[in-house]
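Yeah, one chain of the complex is gone here, protein chain that is, but the others are all in their spots.
This part shows chain A:
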Amino acid sequence: MVISRAGATPVRAREAVAAVVDPEMPMLTLEDLGVIRWVDVDGDAVTVTITPTYSGCPAIEEMRADVRGTLADAGFARVEVRTVFSPPWSTDWISADGLRKLAEAGIAPPGRVGPRAAGPIPLTLTPPSQAVRCPQCGAAATEEISRFGPTACTALRRCPACREPFEHMKEL
């Protein structure tokens, strides 16, 4: 999801930014997570545009600092990290690689969300009967413990088969 807008983008800057890891889910790079919108390079000046996952995501400041530090280490003297909110990030932006890495780390990856229909949002009074497969033992039927997990983007579930609790990255 890293898009270069400058004509002659030094590959180095782009690669450096793409390899920065997410502060809360370090098995993912920011590129896997799909939060890097643009990397603009002009000589030794780089402008990186990122988008937060949730409005209040406390990790975004760490991401900004990590991007700045990584680029400084890569020799780029002037680095600006900008944040844009629109269009809103969606778990659909997580790369196929990212989904695989989540599962390997024991976090059930999100299902696909797709575009939202216009108009009022329907109320969900029962937990959605989505099939979230246990990332430990692969059992298909798992249950939700809490819709809010240790980070803003995960829910807590448990597997009746292997009795292990696990995190599920919520569809957003």
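We adopt the following convention: a contact is a pair of C-beta atoms (placed from the backbone, for glycine too) under 8 Å apart; a residue touches a chain by one contact, two chains touch by 3 or more; residues count from 1.
Please note the rule applied: contacts and distances are computed from a predicted model.
A single chain of the complex does not appear, and UniProt lists its protein name as "Phenylacetate-CoA oxygenase subunit PaaI", one of "Phenylacetate-CoA oxygenase subunit PaaI", "cytochrome-c oxidase", "Sugar ABC transporter permease" or "Chemotaxis protein CheA". Considering the full assembly, A:58 is the residue among A:43, A:58 or A:138 that touches the omitted chain. Residue-level contact of chain A with the missing chain is found at 20-21, 23-24, 26, 49, 52, 54-58, 60-62, 64-66, 68-69, 72, 80-89, 116, 119-121, 123-127, 145-150, 152, 156, 170, 172.
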